[in-house]
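This report concerns only the one structure given below.
All protein chains but one are shown in place.
Then we have chain A:
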Amino acid sequence: MDIGVLRRDGRTDPFFDGTAAGRLVIRRCEACERWYAPDAGGCPECGEEDLAWADASGEATLVTWTAVHGRPAEDGTAPPPAHLALVELAEGPWMYARLDGVSGGDLREGLPLRACFEHPDEGESYVLFRPAG
């Protein structure tokens, strides 16, 4: 899977420390014990702006999905579609995600998923979700 090269941005670096180590690290409001996606800017419940980073279980379920088809090459061959999704982490937040090891017919709302990690030669490690079990 060629996704280009992923670099850190200085604001979400702990997420990439996590992916490098095979852990899904997301945001958590320590004051109200609520979990948020890695790009959350603060806690809308209590106003806390400084969310902690914490390990999530990596367990998730499928909320909804789309398959994006690349344009066919000049020889008529098309790359396999990318299955992109909203997944619900066991902790509650939703993440935009790419699914791996699935075909369109497998997919249904509520499908159990698990985070897995890719470690490209160049650039940061990243997370994909595969059917659990």
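Worth a mention:
As a convention for this text, a residue touches a chain if its C-beta (ideal position, glycine included) is under 8 Å from a C-beta of that chain, and two chains touch if they have at least 3 such contacts; residues count from 1.
Note that in this section contacts and distances are computed from a predicted model.
When the listed names "ATP synthase subunit a", "Thiolase family protein", "Sugar ABC transporter permease" or "Aspartyl/glutamyl-tRNA(Asn/Gln) amidotransferase subunit C" are checked against UniProt, the chain not shown comes out as "Thiolase family protein". Residue-level contact of chain A with the missing chain is found at 3-12, 15, 36-39, 44, 63-69, 81-82, 84-86, 88, 92-94, 96-98, 104, 108-109, 124, 126-128.
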